[in-house]
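Only a single protein chain was left out; the remaining protein chains are all shown in position.
And then chain A:
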Amino acid sequence: MNQKNFTYVGKDIQRVDIEDKAYGRVKYTDDVMEPGVLIAALHTSTHAHAKIKNINLEKAAQVSGVHAIITGEDFPYPVGPMLADRPPIAYEKVRYFGEPIAVVVADKEHLAKYAASLIEVQYEPLPILQSPREAAKKDASLIHEHLGKYTTMVEGVHAIPKTNIANLTKIRKGNMEKGWEESDITIEANFSFGPADHVALETRVVRAEILHDGRVMIYSSTQGPFYVQKMLSEFFNIDAGKISVQTPLVGGAFGGKGCVQLEFTAFLASRAVGGRMVRLVNTREEDLVTSPVHLGLEATVKLGATRAGKLTAAQYEYYFNTGAYSDMGAGMSKAGAVDCTGPFKIENVHTDSHCVYTNQPYATSFRGFGHPELTFVMERAMDQLAKKLKIDPLELRLMNAIKPGDTTPTQVHLNASNLGDVSACLRKLKQLINWTGEERTITRDGKIKTKGISSFWKTSSTPPNATAGTILTFNTDGSVNLNCAAVEIGQGTKTVLTQILAEKLQLDMKKIHITVEVNTQYDPHQWKTVASSTTYLAGRAVMAAAEDAIFQLKQVGAVALKCLPADLEVGNGLVYMKDSPEFYVKIKDLATAYKYPNGNSVGGLILGAGSHVVRHLTPLDPETGFGKPGPQWTVGAQAVEIEYDPKDYTYKLLKAATVLDAGQVINPKAAIGQMRSGMYLGLSWASREQFMFDQDGVVLNPQLRSYDTIRASEAPDYLVDFVETPLVDGPYGARGIGEYGVIGMAGALSNSLSIASQVSLHELPLTPEYIWQTVNGGGK
């Protein structure tokens, strides 16, 4: 790590939330018991695509204790964050297995569920599409007949009416003809995987009530309290200032709680019962299937390179499976195009990235936002290229690593600040995992040990006006209250932001009280806590607020110490003279006005306020993709070591490694934890997580008994290290790091297994049966 003289930044400070979490003292959204709250339960679709002929509510309505039952008829208007294409409750037809058809509101949970089970629906089945490539064809049956009439909520969504394509992002960079001419070798490959899920420990939950003056009170386990406010305001035509959203600590999210779904439903339910508070909580099955999922992909990639190993051309065709509704799928297909090449210099790039509807559960953001998906494709392709060129895979990546001075697929100019150091990460990874070039060894009992690598990069797809704000107030003991709307989802943001403030004020962490809950009525406006952007946005806001407070402290301090503000410094709870620190006044004596010895007061309250907004982002040109989609690119390199049994095609995960350019690591232990958890998630996804569907689009494994995740005893040993190339406008040089641990795992694992099994593996999940199938020449 960099040898800088920081007091708090870069130090292993215990997380502010860790004790309460370890001792089970935390009150999450659903840990609140309130009398008089009504319970909502869903009746969901058993069909993947069908017209709703009739909904019979008779029996359900007769259950005593039922206050209301609502259906799509009660709000037949589509909502959505990018394309408003989804009715909150199915209207006229259902498009995925598990889609909500009716909502029962009753006195007690068992009554609501009982009544919901008595609802009878008559369906008229429609043709089912489960492959995005198939669904994207010109003559495919339509899942959204009204595509083209949907409101576009943000710029940059290019839907193609009369098709199942919700968004098409094009990249046209350089000259493809020239690029192919210059290549001595090409490789071409297809990839595919179906949807999977976030599986956060805390299922989604919302409470909603509408007060008599029309104010809407929402309590939600969400990554975006202000985002919920915005969506409810836009779609229900309510002034934003009349919508209050409150969010305590969140028990895991991984992108799945960055969308708005239950909040719409709970609001409608509350409205149906005269504004009484209604609680809607997902069962695990609903959380997996009814609420949005992790998108799938079918892709084709073609790469060209010179014999020496220099990449000359790249062509990508992506068909992202966004399921029944586009939600954030339209953003991920765009993100996949924006960074399609991976962290490599390629001058000629041609990409068509489609966001395609299918009759599978609909997708929202998933940690990595399109990047674990594109990285699996690109990094596996790089290893194939390395093999064909007979060049060491790590050397091939070093040879082509993108550098300051190069441009991204959307032609952003990269410099030493907005791009991390890819080569440094690869070189450090080489040491960390002992990469010798001979990465396939046979053990004494006939097993095969291999290492596979992957590089990665990602920029955040923040909207061009993403903001964060911070308010600082002081207490009479000189301690500070830090108020910021970053949501603590387990990533440690509250600790990191406290450290940044502690560093700026040179004040002990114990003297900083950060509000853990977010309340849109009291907190400054902030974009949702997603996209590895919170340390950057909120961190800069914290520093701005601290500078504001310091300015005010110096102003009043100058009066107290009879000098100029410029003579003063702030630190350790004091405002003191730079040249003679023995002349000081305590912050606690300035914070709520300074009192002269004779009793006169001057100065008022010290109130620090600051904010930050992203700069210079632009939408992409619809024909070429030219534009600036994000503020900076965090980069890294990863590896996975496995032990493979060639007899039965099973394997053990031995080691997983990440080297990330963090700019400036704020909290090493927390950052290492972030990398480990990302690697765990990436490996679990790559090796076993996926929904299984029958031919009718019914989800066969909507529960944790049959939706497989890595168990504790199956996790690998983790190796983590960092490179620090500062982001000039990041807080103390810090880059966003939250998502990255996930991104390269599928690529590294598929590379490792391909070396072991000596066949090229292109599908997820990488199960023994899939490997057996590929080795024995059986296709699907």
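Methods note: contacts are C-beta pairs under 8 Å (C-beta built on N, C-alpha and C of every residue); 3 or more make two chains touch, one makes a residue touch a chain; residues count from 1.
Quick note on the criterion: contacts and distances are computed from a predicted model.
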Matching the hidden chain's UniProt record against "Peroxiredoxin", "4Fe-4S dicluster domain-containing protein", "Anti-sigma regulatory factor" or "Xanthine dehydrogenase molybdenum-binding subunit" returns "Xanthine dehydrogenase molybdenum-binding subunit"
Quick one: which of A:E317, A:D567, A:D696 or A:E714 touches the chain that's been left out?
A:E714
Options A:E73, A:E92 or A:E109, residue touching the unrepresented chain:
A:E109
Answer key for A:K390, A:R444, A:K562 or A:K647 versus the chain not shown reads A:K647
Hidden partner interface residues of chain A, rising order
109-111, 113-114, 117, 283, 285, 647-648, 687-688, 692, 700-701, 703, 705-706, 708-711, 714, 765, 767-769, 772-773, 778
